[in-house]
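With one protein chain held back, the other chains of the complex are shown just where they sit.
Residue numbering begins at 1 within each chain, and the chains themselves are lettered A, B and C in the order written.
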Amino acid sequence: MTETLTDTRADRAVAPLLEVDDLHVEFRSGREVVSAVNGVTFTLEAGRTLAIVGESGSGKSVTAQAIMRLLQTPPARISGGEIRFRGQDLLALPEPEHRAVCGEHIAIVFQDALAALNPVYTVGFQLTEALRSRRHVPRSEARNRAVDLLDLVQVPNPRQRIKEYPHQFSGGMRQRVMIAMALALEPEVLIADEPTTALDVTVQAQIMRLLGEIQAEREMGLILITHDLGVVAEVADQVNVMYAGRMVEAAPVEEIFARPAHPYTGALLRSIPRLDQKGQQLEAIGGRPPELSHIPSGCPFHPRCPRDEDVCRTDPPPQLRDLGDDRYAACHFAEESQIP
Amino acid sequence: MKRGLAVSAALAMLATAACSSNSGSTSEDGGSGDTAKTIHLALGQDVDTLLPMDSSVGDNIGVLDVVFDGLVRYDAKTGKPYNYVAQSIQTKDNLVWTIKIKDGLTFSNGEPVDAASFARSWNYSAYGPNAMANNYYFKRIKGYDAMQGETDDDGNVTVKPKAKSLSGLKVIDPQTLQVTLTAPFAGFSIMLGYTGFYPAAKACIADIKACTKKPIGNGPFVIDNWNQGTELTASKRKDYKLSETPNYDKIDWKEYAGSSSWPDFQAGDLDLGAPPPEQWQQANSDPDLSSRKVTKETADLTYLGFPLYKKGPWDSIDFRKAISMAIDRQKVINAVIPGQSVPATSWVAPNIPGGKAGTCQWCTFNPTAAKAALAKAGGWPAGQTLNIYLGKDDTSEAYFKAIGDQITLNLGIKYKLIPSEDFFAERSARKFDGAFRNNWFPDYPLNENFLAEVYASGDPKNGNTNFGYYDAAFEKAIKAGDDAPDIDTAITKYAQAEQVLAKDFPTIPLDYSNSVTFYSDRVDNVAINPFSGATELRLLKYVG
Amino acid sequence: MVSYVIRRVLLGLFTVLLVLLLLHLLTTLAIQLNGNPALAFFGDHVPTASQLHAVEVRYGLGDSCYQQPGNPCLGPFWHRLSEYAHGDFGTDLEGRPLTDLLAQALPNTLRLFVIVTITWLIIGMLLGSVAARFRGRPIDHSIRLTSVLIDAFPVFVMLVVYRFIFTVPLTTWARRTFGSDSIPALLFKPSYSEEHPWLTLIIPGLLLGLTGCAPFLRLVRAAQLENYNAEHVRTARSKGLSNAHVTAYHIVRNSSVPVVTAVGFVFADALSGAVITEGVMNIRGMGNLLWQSVQKSDVSVVVGIVTILSVVTIGVMLLVDLAYAALDPRIRLD
């Protein structure tokens, strides 16, 4: 069944922009099989920003790459679940059709722009590459589009800068080029995989504000992947927290900050400086993120969890429970509100 | 697009240089297309000149044989000389020779072939500073010494040559040349067929450099073009008057730098060819190929010399007898150069006037007698290796390895081969400390050429240069030969000189090479010149 | 950029000068030790002192310093330098000007190199990309193994076997079926022919190229592997570009940078391969000419040819660096 993707404006409003439903991703090396993502579900609506937060190794980047089918398939394998874009399961699509979606409907921005941009081509070439090779836009028109894109991302003097090479741009400017490149084909969904991690704080804020403006202006769905809750506060509408390949909490951004339901989210909040709570001792979370090859039994967070009851160790990993007000948490004691 | 520029520049530079027109003069389209009957031959690459006065070794002698006519030529079957350009050659006392030249013969550029053309060529060769390879052939003619400058031992000229021409040469009239030798020599007329005695046109002497590349000859063929190192082409002269001219029109020589021309012959690109040792067996077992094969024993002698000028076991005759009898010559030939040589049992080639097989009694394989002779000579110091020096050539290295193995096998003497490019330099500088390879390819068919030139020195103290050998009886016999009234008595006198050699046994004859030539189905009547071993190109018939 | 080229050219000239000096000292020492090539001129006959001296003068070895080992003979060195400066590259032992020798030999060697380089590029890039593309799979191992085998195969063995076993049957078959002057007939001709230089050089060039392509192939594979994992390739894929586009623009283009530098190194080694190929296949080229003149201790030809070969090598290395800078903008030629 090769469904074509000629979606008309009408059904755009019906099916959610992007749904990830019970996604499982495994990594096979030798005889050992490691599950990097086991059972992640979330939806993204147009015009809203979903932040996925978690320490490195929690499977957030793998999820993003699974959506774009960028995972190297000898070791990695999507072993379950669906990724629906407007009701259309991307995983079922054959390669050429899936490729048509990438860039056209869903685009991604990576963390380290210097490595992500090809050093031997000019910025102009890389900006217009998708336009010229997929939409066969004539060279001059493509160049103007490139200048507009750089203008959109507030890169000064764009007509001159498109002739230059990535290594001639500063960190912040390169990240803007990445964003411009992702927007080349006016995608509806933009995935930003730790877009600001490699930048210093002041530039970080500018990039986040730029993403927010573009997302609002174009009514795009924005998935913001980061390990830094602080960055998320202003831009995100909804926050999902991931730990050891699972979604441990999902809630609107105000609720996450006000009433963190999962102990891990609470620990994350306590480890970042908060304007609203002065003089509070910053605490680092004890222990280290679990090795994906041997995730602890029961609730994966239990070795580092202040609560750590027997049930956490023995029972199977808790599922996400609905706590009302769009709040969900995967913890046996989620309902008992205010975890210290 | 700056970026692409450098890359394409790199490739372009390589491409243009590569396809620059082949600026060497493009030879006419020899092979395909035209209807002229063409013979394709191979040429060794040590051909560096086509000037007769300067050609003494290598394939250029074969080329010049069809480009020039000598006063005398040698019969293909017997090797006996007969007058060709010369009308007659007379002498009463073997001292003064009167040569009459046939009338009306011309060079390819129209100049007359007369007495002056021969005198001009001989004078040019004899003049020392011209440093011509055939210079020493004229040392028998009166006035030769006056034309050589003297040099002191470290090589700078002390005395400039006094004369520019040989006083012994007199042009009596345009067709008559009178030659006066320094001393009577019966074999002088026999020498006149050799390349060094060819005539030279005025135009050639005027511009020697051009003449080296495009000789002006009086033979049946004219050199068209010589792309040195690659190809040499010649075509038949229409206005050639004399009788010996073949039935084909063009000759195309292809030059080979050491690599064997055998595959080209097999593929049909060449009309004459000889297989390398490795292919010998296959070539002979191939019914088609072996039916088109001609072999003939030649006068090309390979022999082992010893540094008689140095103290050591060499100067004992018994030691040399032991070495000689320890070598099974036939077995070595069959293993290394099958069918390409025959064991030598004399110092003068049997097919040369005055040559007779069997003059050497100790040249047959006799291991027991060899061991006895070695013992008589005081044996060989234990542990010391016998050095064998030779030139750099795969076949001769394999041949002398087999000889060395025979000596070790039958006498227990360990040996070591020392091949070197500078073999000739070291030999004449007497640097050898062991046995060494020698080869003699006669310049003219007379037993004297094998004897006087190689062993005579007239210097009792340190003997001839290469071996340091001197025997008054040998020198006397040679002198008697020179003074003999006619050629036949001369030959018997020279033969007595060979008997003296047989008694002294200074060197060990090893083998006379067989010249073996395979020919393609396009040619016939392939005859091999007995003493030069080259194919008689004038007798070759093109059968298309 | 221009200042860089000028500086490199000057450095190159300085290097050529050093090479010339090194060559002169070596060849002079060789003559002093090996004895005088003039003696070889006389073959079996023993020359008199005056005849020998006449030939020495003709060979340009008249200067007495050639007789004393250890004497650097700087006189003749400056003489040769001034001659080179005036564009006179001297003559060989037989008096043929070097420029004539080169006019005949250089085109053949350059033709051989063009074919060799094309063979490298095609086989190297092709097999290297295939090996990288199917990394770890059996085809990757077999390609790497065969490339090692070919690399270890002495080039002369292939040439001798080809010339003595394959050429004759192939060319006779081709002549029978396609006519004696057809392309295949000339392609398999046992040795080089002046009338059809390009055709008769293809197979020798191929065989020589084959032996040199192993390092090339490994380099292409390594360079492409590095790029397969590169992040900019992942970005390109995320833009929905086709596999072919991504491979051509983002993998091959980036991995061509180290490959170009490899041409510089392997080019220098191909010169030595040429000596053997030209020897066996009877090609009148620079390698063959050099080998002949070294055998005859023909000093002026040896020095002349090696100098020209070094100039060509330096030229190629400079071009490779320029190409390197052109291919990778991060390299700045200050």
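Just so it is clear, a residue touches a chain if its C-beta (ideal position, glycine included) is under 8 Å from a C-beta of that chain, and two chains touch if they have at least 3 such contacts.
Here is the rule we use: contacts and distances are computed from a predicted model.
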item: Missing subunit (named according to UniProt) among the choices "Sarcosine oxidase subunit alpha", "Na+/H+ antiporter subunit D", "ATP synthase subunit c" or "Peptide ABC transporter permease"; value: "Peptide ABC transporter permease"
item: Hidden partner chain, touching residue among B:V294, B:A398, B:A473 or B:A502; value: B:A398
item: Candidate in contact with the missing chain, chosen from B:E297, B:D315 or B:E421; value: B:E421
item: Hidden partner interface residues of chain C, rising order; value: 11, 14-16, 18-19, 22-23, 26-27, 29-30, 33-35, 141, 144-145, 148-149, 151-157, 160-161, 164-165, 222, 225-226, 229, 265, 268-269, 271-273, 275-276, 290-291, 294-295, 297, 302, 306, 309-310, 313-314, 317
item: Chain B residues that touch the omitted chain in the full complex; value: 276-282, 328, 331-332, 335-336, 392, 394, 397-398, 401-402, 405-406, 408-409, 416-422, 426
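By our rule, only the chains that are shown with their structure count from here on.
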item: Centre-to-centre distance between chain C and chain B (centres being mean Cα positions), rounded to whole Å; value: 37
item: Separation of chain A from chain C, taking each centre as the mean of its C-alpha atoms, in whole Å; value: 55
item: Interchain centroid distance [CA atoms averaged], chain A/chain B, Å; value: 91
item: Of all residues in chain A, the ones touching two or more other chains; value: none
item: Overlap residues in chain B, where contacts from two or more other chains coincide; value: none
item: Touch list for chain A against partner chain C, complex; value: 68, 70, 74, 99-104, 107-108, 110, 112, 115-121, 129-130, 133-134, 165, 167, 178, 181, 184-185
item: Of all residues in chain B, those that touch chain C in their complex; value: 2-7, 9-10, 13-15, 17-20, 22-24, 26-27, 29, 31-32, 45, 48-49, 56-57, 128-131, 133, 135-136, 148-151, 153-157, 209, 212, 227-231, 254-259, 261-264, 266-269, 279, 392, 421-422, 424-426, 428-429, 438-441, 453, 464-466
item: Chain C - residues contacting chain B, complex; value: 34-37, 39-58, 62, 64, 67, 93-96, 101, 103-107, 110-111, 113-114, 117, 163-164, 167-168, 171-172, 175, 180-181, 189-191, 194-195, 197, 260, 278-282, 284, 288-289, 292, 295-297, 315-316, 319-320, 322-323, 325-327
